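Apart from one protein chain that is not included, each protein chain of the complex appears where it belongs.
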């Protein structure tokens, strides 16, 4: 782990997960994903190799999803642009970013001036191939480094794209892990960008390994992982599952851009202050340095759908460097050198820590009226004196707020203490019978006291 | 418009209203207004010349208004003070401020020393005639520049006031403009000060021209303009209309001191945070420089009555320089040189902007579940890419908060955007069928989705 990543987060690196995550990102990187088609299916198959229980759903083109319609399936076989002298100045073989996603087929000789509207490049990043899509308007185009574009000689070019847009289906994956309770935590990530590493594959990789870890754990909550094409896939998923999600979801997280070594960040749900928001803020505050917090107004990924009026699901986003906040975003520079094992490991631990704290969170009620005699429970020094009362203070504070209104996370925030310490104190109190999840206190105490 | 006024507000000067307002103030200026009497009636008649539908009410002396009683009507014909050598050192002919309002009649020879308690002047403004009243205690007095007072020789003066206090009536004007809805916006201003320009005539002038403009507009809300003697007139009006006002008023504004070129200002309603407060604060924040905000504790005009416990109407005050905050206040220096066409025009536009935003305000609900496919509605660029998502952001943000809880003004404040832009975005969304004032969304979407 680099010094930067080390200094950026305080959670113990509990396993050498970074290399595994990076390896999985590397495996998925070459596939030419788009909203639909073989790239998405290759990606979901690779995830299923690690999560055999993954359900892969196919939703036919033309299906409705609220206001949207599942588009035709896009297939691309090859594409290139030949300069007047026959040189291939762009070739899909070299980079699947070099063709505008959802380009319709073409094979035509076009003078440079007429070709220009179909070319995309970034003057400010002259060596990068930009990522451009045209999902919902029939069009075609090539993306290339601005340095090459500027050197193109005048003359007639041959533009060739061997693609097809035909009825097919949209694919998405869903992985469900039942827990003790039917209430669910949602992890949502997307699988629709071609060869880009942070803004695409970091999310599925972290989600996959988070699911693998959770599958081996005792779980209080149930977990639902969805791997969907961004926006349309999320809307398809929501349109088919909204009532169930609203009935069961306690917290949800969109994982995106979570594999670089930048500062950790979080984007609020629209509702703000949900359990997902509270735990994300707590983890960032206590486990990372210089975390960044973004409001819902700065949203740009699938939290847009989860928070939409009427959907109103408690979903925030977890990230390292937010989409749009790094220069390499949506270009060929967001590649396997931009994400790192350390960066991915940090992102994984960010998400995992949130999950662990949600699991550990509980609403307790003190079982005694008045402070218990802590010394009887091994929770208090038996010899008094000047500083003795300080020693059991955290335990007493957790107890003092175990009032059936403040959950452990709220208590941790009230005490400005790390959740882990509060959870440990609560475990000791629970073990001693001094707090309970049921409100049995009054009866017990009052019965004792009345002769 | 002067540079100061120009720099002070950003609304477009949509018409050359300043000169008209100033002309009307000049017309009204000479009348000797008081709580009752011919000056008030002359003023209301002049207003009715511009608002023919103005109802003028006469309320007999002795009528009860909550805790108050309509006083006798005061008539003054002439008044002067003669020095020992027969010079008229004060003459009502020269300034109607020179007699204490509601002075009882007198004709007596009085040595200077005994006269002094009946003289009023301002040492700190030696050339100004102060404005003094004695409505509810029988008394008499003269007001004069301190410079003259200091030069008065010893000796016997003749004090002459030809006035009468007799049963009569209190006059007030009311102008009602029905709109599509019975809910009302109140504009309240006062007509009881003699020849002073900002602290009196700026309010009636702006209110009159606001009513003239509104009469030509399509109105969602109904509007009620009241031109009343301050305090007693307002209480008379409230005591006769309280239940109806409470049932129908959505927002109200007291217009006072709204014609000088000082910074724009606002004084909160007692309840704070009403629609009137929200729109006034929004307009000040987005349309003026260095606006001033006053709390209800700094009140001094008719918002005192509108906010009183049990009245509890949502009324705030709109001003340029607040009463009491300028040196010329309540003196002869608050004259036709203190208000200006530019100052009055700015005040008019302040009030009009508040009205326009109240008219434009609406509570919308998104009609889709999940974001709509904006490109289908001409609301989103069809070609994606790095910055494409920024372009429709305002529209998307307005939509994202169209949840049936946040009205457009709340959304504008949430987004820290000018209401005008939010209204424009909402209009486009409404036009596209993506938001609606009725909550028909769920049904529409869910029906579509269930086969």
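By letter and in written order, the chains are A and B; residue numbering begins at 1 in each of them.
Assume a contact is a pair of C-beta atoms (placed from the backbone, for glycine too) under 8 Å apart; a residue touches a chain by one contact, two chains touch by 3 or more.
In this text, all values refer to a predicted model and were calculated from it rather than measured experimentally.
Touch with the chain that is not drawn comes from one residue among B:75, B:169 or B:231, which is B:231. Residue in contact with the omitted chain (choice from B:31, B:92 or B:131): B:131. Set against the missing chain, the residues B:64, B:181 or B:405 yield one that touches it, B:64. Of the candidate positions B:190, B:329, B:357 or B:401, contact with the unshown chain belongs to B:329. Touching residues on subunit A toward the chain that is not drawn are 365-366, 368-373, 375-376, 382-386, 389, 396-397, 400-404, 414-415, 441-442, 445, 448-449.
Residues 64-69, 100-101, 120, 122, 130-137, 139, 231, 234-235, 238-240, 242, 270, 296-297, 300, 304-305, 307-312, 324, 329-331 of subunit B touch the missing chain (whole complex, contact as defined above).
Throughout what follows, only the chains that are shown with their structure count from here on.
Taking the mean of the C-alpha atoms as each chain's centre, subunit A and subunit B sit 53 Å apart.
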